Each structure stands twice: as structure tokens, then as C-alpha cells.
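A single protein chain has been omitted from the complex, and every remaining protein chain is retained in its original position.
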Amino acid sequence: MIEKKADVVIVGGGIIGCSTAYGLAKMGIKVIVIERDYVASQGSGRNAGGVRVQGRLPAELPIAMEAVEIWKTLDKELGINSEYRQTGNVFLASSEKEKELHEKMAKRLQKQGLKDVRVLSEQEVRKVIPALKQGMCKGGSYCTIDGMANPLNTTFGYANAAAALGVEIIEHTKVDSIDLANTRVDGVTAGDLKVKCDTLMVAIGSWSNDLMEPLGIKIPITPCRNQIFVTEVLPPIVEPFLLTPIVYCNQTYNGNMFVGNVDPDDYCLGNSANPNETKRTARDIIRYIPALADASIIRAWGGPLDLSADDMPILGDVPGTEGLVVACGFSGHGFASAPYIGKLLSEHIGLGKSSYSLDAFRYKRFQETNAKVDENVYAYGQAIGKNR
Amino acid sequence: MHENNTDNNDVIICRCEEISKEEIINAIRNGADTVTLVKKYTRAGMGLCKGKTCSIVIQRLIAEYSSKSPDQIPFDIEREPFRPIKISVMGNYEDENALVDHEICLKRK
Partner (left out) sequence: MFEVDLLIVGAGPAGLCAALEAGQEGLSVLLVDENAKPGGQLFKQIHKFFGSEMHKAGTRGFRIGENLVREIAECPNITLWLNSVVFSAIDQNHFEVVHNCSVQVINTKKVIVATGAIEKGLVFPGWTLPGVMGAGALQTMININRVRPGNKLLMVGSGNVGLIVSYQFLQAGGESVILVEAANRIGGYGVHASKIRRYGTNIITGCSVESVSGNGKVESAILAKVDDKFQTIKGTQWEEKVDIVAIAAGLYPLMELLRQLGCEFTMCPPLGGWVPVHDERMETSLNGIFIAGDVSGAEEASTAMEEGRLAAWSVTYDLAKCTKNKYESVRIDITKRLEALRSGPYGIARKNAKDSIYAIAKNFSKLR
């Protein structure tokens, strides 16, 4: 039996775990991160790298906007090349009705302070994306401060920066259980490793309930496969991150094109792609971007998103178990906001308060009200769900 | 067998992504002790040939610069398609000939 001790233990070496560890380490707090596989092995290393503000739910919008400010200087801060670029994000409307919803959404976002979003006509969209085939949309909303980054570089960057500040990252180690002393967190057990801590943060996305259920905690999240295929390196074809109601694509810094889709019916925890979806997305993307027809696909993979019942993450304390903090249910919004969420969580753990209130994301909301997706607030999540 | 040990660290190992021996050795020294991690750290093997040429060399370098022996260094996880396939070809199919039951897709890890 190996015994260790830390102020904070974080389970999960994804971007949330690593960015929170980084924030805590900056405060001089002793952190141990325990990762089942290796850093960025799941969602944090498998997503398309979209850094999107438009289409966020009201409570999430300020976080996404503040995250963009951090993204702008992140490379300098971490000493990495995250490949972050503000390429813009275009979300196509496939019907006049959808366009009306986009307009309503843009008004809501603008009212909340996001000045950089506007709804474009089809002609205007095709000025932003000349490769888009005519007649494929009725317009779309366009947010110019949105962009993309390299998920692997960014997550490794956070992990390395945290390690440089003294965070111990233990990989290839699966936490078996949370140890309690009465109703307080005492530490975790991972095989023959026991780590004692004052605060425990669980940031393991779709696997959260595996650790939480033995404590009688059940977080309403369901896994769902986000899948991507990537092409060979291509000349510039599509500059912004392009969202259509049935498929998305974005061209990376290196020139590879990511083509992907999230299927809420594909409740799979695997890392492979759904072969039916690979073919369907291939067929669909060239209807939108015919110039991609001759591009060669190199690789297809999947990664699970943790969709929460109301499409919003669960962040903060878990009442009834002192010292336990949870961060999950990101519903596909985690990567973009992670730089700020990591900061907020580290403030919450390290200072007892955060510069933006996490109250809207409290775990208790599901007990207090039957929190679920708000049909009256049009956001990206609903738009995708409706078209499936 | 014929690996010569002179430094020459600027020699290209992954031709598709133009990754040098030096970059790979640095990644291994930073903890990338699997072919998968070397790929994720450096992009070596991420290109069009999917590491068919460089994987073997990367395995040799990992054995040389980490504490692992060759029998502890497997290949990267294989993802389809095994050969580059044009998007227009991947998207050219008849449902009844090419789609499988949803259950089969869900089981696929």
C-alpha cells in the first residue's frame, strides 16, 4: 500500500481536471491528479477543438465570453502553441423558421452583452464561406469572436504547466472508491494507492456516476458519442467553424479537415466511430461543401460527451458529502470554456468563492426542481436535438 | 538491426508530417513512452500513411530512450479507414448494403 497526501485530489486528467489543478497550484495548493489512462485520453483529446460562444445558454454565456479572453493569451501563459485562432463560427439555418429562431437567439445573446454575433443572409454566409454550396441554407448566425484550438496541445499544456508548479499527475491509475470519514471526504483509493485529501474533485465526465453512486449520488448525465473523421492536409477551404443542423466541420491549423457529428441516440462510451454515422456525415458534408469530395479520410474516432438533463454542466459542492466537488455534465461545451471553468473551480476550492457564481450549475438544482432542457431558450443543443 | 547510433537528430522520421528524430526523442524524454503518445505529442504517424513506415522506427527509439523493452511497445490503436478513402466514396452507399444495426454500432468500443 502506497500512501500519499495532498490538499486537493482531482480525479480525471482531462482539460477540466488539469486546468483546475493549474489554477490551484498557482495559489500554492498541493494537488494530485489521478488519471485512469493518460492525460487527454478521452473527450479532452478527442473533440474538434471548437471555441464557441454563440448558442450558449444564458447562465453559460458569461463564462464562455470570459474564456475567450483567457484563450487570447493562453499560449503565452502556458508556453505552448494551442493553435488558437478566432476564425469565427457559422451556424446555418436550414429553414426560414430556423432563421427566425437564430434571430431570436442572437437578440438574446446581444442583450446579454455578446456584440459579436449577427444573423446573416445566405448570400452573406457564402461570403464568409465561399465553398458553401448555394441553396443549402436560409442564412445563419455568425459570431466573429469564436474560433478553434488544438485540444491535445491545450490539455497537455495545462498538464505540463500544472506539473511545473508542483502538481503530481499520476497516470494509468484508476480510482476505485472515494473514502469517507463520517460525512467528510477523507481521500481516494486506487488499487494499492491511497491518497488522503481535504478536498476531492471528480472530473471524469461520463464516468462520474461510477465513483459517485456508491455514495448515493446520482448525477443526471447520459453519455453520447461525438464522432469525427479527419482528412489529409488540405489547402484552406472553410475558415470558420461550420455548424449545420446535421454535421459540423472545421479546418485545423495544420490544414486537416475535421468532420463530425453528435448523435444523442448513440449512447456509447467507446472511442471508435459509429460506422453508419461516418458514412452519413461523409455524404452530408459534401452536400454542403462540394470541394471536399476528393479529400481523403485518414482516420475516424469517437469520444463520449456527458449530456446533462438540462444541457448545463454540474459544478461545485455536493451537499451531504463535505469536501466533495464535482465538475461534469459539460454537454459538449467543456473544451471551449475550460480555461475559465478551471479558474472558477480553483477559486471555489482554494478561496471558497469564485469570481463568477457557480450557483446556476449546482448539483442540487436537480433535486429542487426537475431541471431539464428549457424549450423556450433556443440554444445550440436544442437545435441539434430537433434535427435528429 | 542496422540502426546506427550517430546523432543526426534532424533526420526526418515521419515523412507525412515531417517530424524529426529530435522531436520524437524529446517527446519520449517528456514521457511519451507509447507509439500513441508519441503521435499525440508530435503528430508523427498522424499523416496519410498512418505510421506504416515510421511506427517501427518510433518503437525502436522508444526502446532506446525509455526504460521499456520492445515487447512492451505495441503499435498504436488502429482506427478506420485502413487506407485513405475519399469523402465522396465514403458517402457513396446504399443504406441496405452498407448500414448495420444500431445495436452493432453501440457495441463498438
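Order of writing sets the labels: A and B. Residues in every chain begin at 1.
Here is the rule we go by: a residue touches a chain if its C-beta (ideal position, glycine included) is under 8 Å from a C-beta of that chain, and two chains touch if they have at least 3 such contacts.
Treat the numbers as computed from the prediction; the structure is a model and nothing was measured.
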Partner chains on view for the chain not depicted: A, B
Contact partner of the left-out chain, one of B:Ile13, B:Ala27, B:Met46 or B:Ile62: B:Ile13
Where the unshown chain meets chain B, residue by residue: 1-6, 8, 11-13, 15, 21, 50, 52-54, 56-57, 59, 70-71, 74-75, 77-83, 85, 89-90, 92-94, 96-100, 104-105, 107-108
Contact set of chain A toward the excluded chain (per top definition): 275, 279
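Keep in mind that, in the parts below, only the chains that are shown with their structure count from here on.
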Interchain centroid distance [CA atoms averaged], chain A/chain B, Å: 26
Of chain A, residues touching chain B in the complex: 38, 40, 45, 152, 156, 160, 229, 231-233, 254, 259, 265-280, 282-286, 292-301
Chain A contact footprint on chain B (complex, rising order): 30, 37, 40-41, 43, 46-48, 50, 77, 79-81, 84-88, 90-93, 98-100, 102, 105-106, 108-109
